[in-house]
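First the structure, then my questions, so here it is.
Every protein chain but one is kept in place in this view of the complex.
All chains are identified by letter, namely A, B and C, in their written order; residue positions are counted from 1 within each chain.
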Amino acid sequence: MLVRWVVALAAFLIIAVLGITVVGDFTGDQAGNSWALVAAIALIVAFVAYAAVEYMQTGGFASIGSQFDMRTLVLMPIAIAVNIILGAAVANALKIPIYLDSIGTILVGALAGPIPGALTGFVANILWQYIIPPPFQGTVAAPFAIVAAVIGLMAGLFARAGWLRPRPGSSGQSLLIGGAVAVAIVVLLGLYAYTRFYTETFEFLNPETDNLLFIILGWLIVAIFVGFVLGFFALLFVRRDLTVAYVTVAGVATGVVAALISAPISANLFSGVTGSGTDFLVAAFRQAGSDINTATFQQGLLSDPVDKLVTFFVVYLILAAMARRTKARFPQGERLIEGGEAAADDGGEWRGAPA
Amino acid sequence: MSLQLSGVGYRYAGAQRPSLLDVDLELPDATVVGLAGASEAGKTTLCLVASGLAPRTVGGRIRGMIRLDGEDVDAWPMHRLAERIGIGFQNPGTQLSQVADTVFEEVAFGPMNVGLARDEIIERTWDALDALRISDLAERDPRRLSGGQQQLVATAGLLAMRPSHLVLDEPTAQLDPAGTRLVADAIARLAAGGASILVAEQKTDLLAAVASRVVVLADGRVALDGPADEVLADPALGELGVAPPSAVRLRSALEAAGLDPAVLGASRDG
Amino acid sequence: MAGSARLIGDPTAGRGIPGVLGRPGPSPFHRLNPLTKATLATVTAVAAVVLGGLIGPAILVAVAVVLPAVAAGVLGRLVRTALLLSLPIAISAFLVNLFFLPGAETVLLRIGPITATAEGLAFALEILARILAISGAITLFYLTTRPADLVVDLERRGISPRIAFVANASVQTVPAMVERAGQITAAQRARGLDTEGSIWRRIRGVVPIVGPVILGSITEVEERTMALEARAFTRPGRRTLLWWPADSAAQALLRWAMLLGLVALIVARIVGVGS
Partner (left out) sequence: MAELAVEGLVHVYREGAVRALDGVDVRIGTGERVALIGQNGSGKTTLVRHLNGLLRPTEGRVTIDGIDAGSMTVAQLAARVGLVFQDPDRQVFSGTVRAEVEFGPRNLGHRGGELAAAVDAALQAVGLAGEERTNPYDLGQSRRKLLALASVLAMRTPVLVLDEPTTGQDARGVERVRAVVASASEEGRTVIAISHDMRFVAEAFDRVVVMRDGRVILDGSPAEVFAPASRETLRSTFLEPPWSATIGDRLGLGSTPTESSVVSALLDRGAAG
């Protein structure tokens, strides 16, 4: 048991050091992204190392496998199919600059926990590329498996912390405060992204620019932001559910992390071209003067938070529509139910399942 | 040799009231016991409890004692019970393992999980297919079969485990008349061969044809229990939300009109 | 288990598994172990990215994709499928780079305010070569390999039966879910949902169609879980497999050689870049 953890830690450190050495520059404008990618890769390698040691010791993967109860295991193929079908439909048919390919991942993360969520994301992207036949096969899915794993991990952690539990009938005061805090967090994240990734090349709403593309893009960003704030408060007060604020922060935060990890992959492996609607955003930013790396970051920081925000809300709605008893039976289900379960007072003769 | 429930109660997780209370039920060898009752009277719950799925897979709390061939099974894990008690459900599609490309692999799935020797698995699989007369489907894709055929494949998958008892929860509910007949014939044949089966059914005509004993549930308790012909002719059946078999209904209709039901003859093959 | 024989009738011994199980493929390439083919596909794809440029991927496609495809007799289908899959990416690649490559000066064509450049064309071609190599390699893999074969092979090598279940069930769930979506669309149209009108109407149709797809699938989880547990799926220890694809020492050697070659290529690349 100890050996596995030591090996995993060693693998993490080795990959992290190696990554830093190879990539070299961690002081530039995009240092945050490189850090995130290297850490994500190191995390995956450490997990693989842990599993490999266990396999060498026992000839199986019992300690990992047993974390997945049967119900989670049955949910995972459904989640993976939802990811693939919606993801393929959005990328190939709709050509809008978001992805919608992580609804299943976030759903499993929420219901079952961080590790099953991460595994769902990872396996989904691998299967998407290797095993699912056309028309749903994804030509560029597998390299993004790391991103999907981190998304599932984060969703699992947010749900574990109770962020997705409904809070109906919240008081107006708590809604205002919660809403303000959520908007503040989102604005801070936005400012961070803006000062780091946009100011040098992209003159946001510069009145002197004559390039139609920049004007459209600038107004688009303004529209998204205003629409977001208005929609956010409307939803918050219509549903009178403080969880809307939690879901918003969770979605945007997951999106920013996803963008940080996926941008270098997209830039280095595919030069920013993945065949979906996001390609046009990359093109626009390049036209604005960004190099390929910066352009994919700029695109990611625009698409991913919006995408993950939408996805988290979709998942929240799905959870709300699910039967209470169905939710409660998943490993993390109790954390998604308002008030939790009031256990009736049992006499001594009632007992649960054998251990 | 029997499956015996004594004083069994069961409550789903988070539920305020128990779904089953004080149920005594014996399923002896070579007997078909029918289970009737209105929707949500506890038929499905009783099937889950009898097979061990509740509380092992479903969660919740149980009380009372379940004995399999005299042995208390309280501490048994589900996979151990699965080798002794088979359970089938009403929806044929959701019972498929989703990992088999052929009927043969679908039926062999359970024995493969148990880790039996390969030859043993192959023999059991063919035997189960033969028992339900679907050996000719062995190479077909289970997803592309009719509902009735799928239900037979699911049942064959249970038989391949060679359980001593079978629990079937409304096996014909989703089937058309031809599918219903396939499954009903299979149950009758297994019963004639001496199988021990608990069948929950709304179709009392089917119970009248195959069951020797019938238990009726109401609000989680046993309301009626006795030989099939007596229970199915009990006047209280209608109030319990169970439609009596056709022959019984016709007889009562005649009696209500002041006619002698004897004109119908003594047959109970409705 | 004395009661068991009665449920089942008399055993008739001497029958094997049906012929379709693990039936060997039509060509020697089909009959390679699935892991060998998967390794070839992955190494080809990664190598194409690492090599970059036009010539490297082109040679890779010729040697590791076209040649095996000819040997397996699937070249026609391969070309059709790979082109179909990479078409959206190819269009994107050309639009993005042909017209918008920063710093490009050699103008090929001018359409209004937009200019196409030679540098853009070259860059787009490079991306296309990479994408074609990746999609060709992967397409060759699944044109010559049944998904179940790979999963069985991996399970024989020790991956958890649970992971094997997820992989197999995912493959079966995708088409089943598409079918379900079709049925749901019919049901909602019967309730007056207009899916044929404007874009706004189509967007309004997303929730009534996607909602039941997901919720209905989740509702079935309970019954599927019970059906699997009732068939001893959660029993610890190894499952028995009825069949698995053949493998050989030569193929194992080949796989390691391919992986080592790839590692060597990556190292050379990093050292070359660093110097």
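Here is the rule we go by: contacts are C-beta pairs under 8 Å (C-beta built on N, C-alpha and C of every residue); 3 or more make two chains touch, one makes a residue touch a chain.
These figures come from a predicted structure and were not determined experimentally.
K.L.:
Which visible chains touch the chain that is not shown?
P.N.:
Every shown chain touched by the left-out chain: A, B, C.
K.L.:
Tell me which residue among C:Gly19, C:Gly76, C:Gly192 or C:Gly272 touches the hidden chain in the full complex.
P.N.:
Missing-chain contact among the listed residues: C:Gly192.
K.L.:
Of B:Ala30, B:Ala188, B:Ala233 or B:Leu250, which residue touches the hidden chain?
P.N.:
B:Leu250
K.L.:
Since one chain has been left out of the picture, which residues of subunit A touch it in the full complex?
P.N.:
Touch with the absent chain occurs at residues 320-326.
K.L.:
Taking the full complex into account, what residues of subunit B touch the chain not shown?
P.N.:
Within subunit B, the residues touching the omitted chain are 37-40, 90, 146-147, 170, 173-181, 202, 205, 238, 241-243, 246-247, 249-250, 253-254, 257, 259, 263-265, 270.
K.L.:
By the contact criterion defined above, which parts of subunit C meet the unshown chain? Give residue numbers in ascending order.
P.N.:
Touch with the absent chain occurs at residues 180, 183-184, 186-194, 196-197, 207-208, 211-212, 215-216, 219-220.
Please note the rule applied: only the chains that are shown with their structure count from here on.
K.L.:
Which chain's mean C-alpha position is the greatest distance from subunit B's?
P.N.:
With centres defined by C-alpha atoms, farthest from subunit B sits A.
K.L.:
Higher C-beta contact count, A-B or B-C?
P.N.:
B-C
K.L.:
So, what's the distance in Å between the C-alpha centres of subunit C and subunit A?
P.N.:
22
K.L.:
For subunit A versus subunit B, what separation do you get between their C-alpha means, in angstrom?
P.N.:
45
K.L.:
List the centre-to-centre spacing of subunit B and subunit C in whole Å, with centres computed as mean CA coordinates.
P.N.:
Measuring from centre to centre gives 41 Å for this pair.
K.L.:
Residue numbers in subunit A touching 2 or more other chains?
P.N.:
70, 77, 329
K.L.:
Could you check subunit C for residues that touch two or more other chains and list them?
P.N.:
As it turns out, subunit C has residues touching two or more other chains at 165, 169, 172-173, 176, 222, 224-225, 228-229, 233-234, 236, 238.
K.L.:
State the interface residues of subunit A toward subunit C in the complex, per the touch definition above.
P.N.:
22, 55, 59-62, 64-65, 68, 70-71, 73-78, 80-82, 84-86, 91-92, 103, 107, 123-124, 127, 129-137, 139-140, 269-276, 279-280, 282-284, 286-287, 289-291, 318, 321-323, 326, 329
K.L.:
Looking at the complex, which residues from subunit C come into contact with subunit B?
P.N.:
Subunit C residues touching subunit B: 1-9, 11-13, 15-21, 146, 148, 161, 164-165, 168-169, 172-173, 176, 220, 222-242.
K.L.:
State the interface residues of subunit A toward subunit B in the complex, per the touch definition above.
P.N.:
Subunit A residues touching subunit B: 70, 77, 324-325, 328-329, 341-342, 344, 346-347, 349-354.
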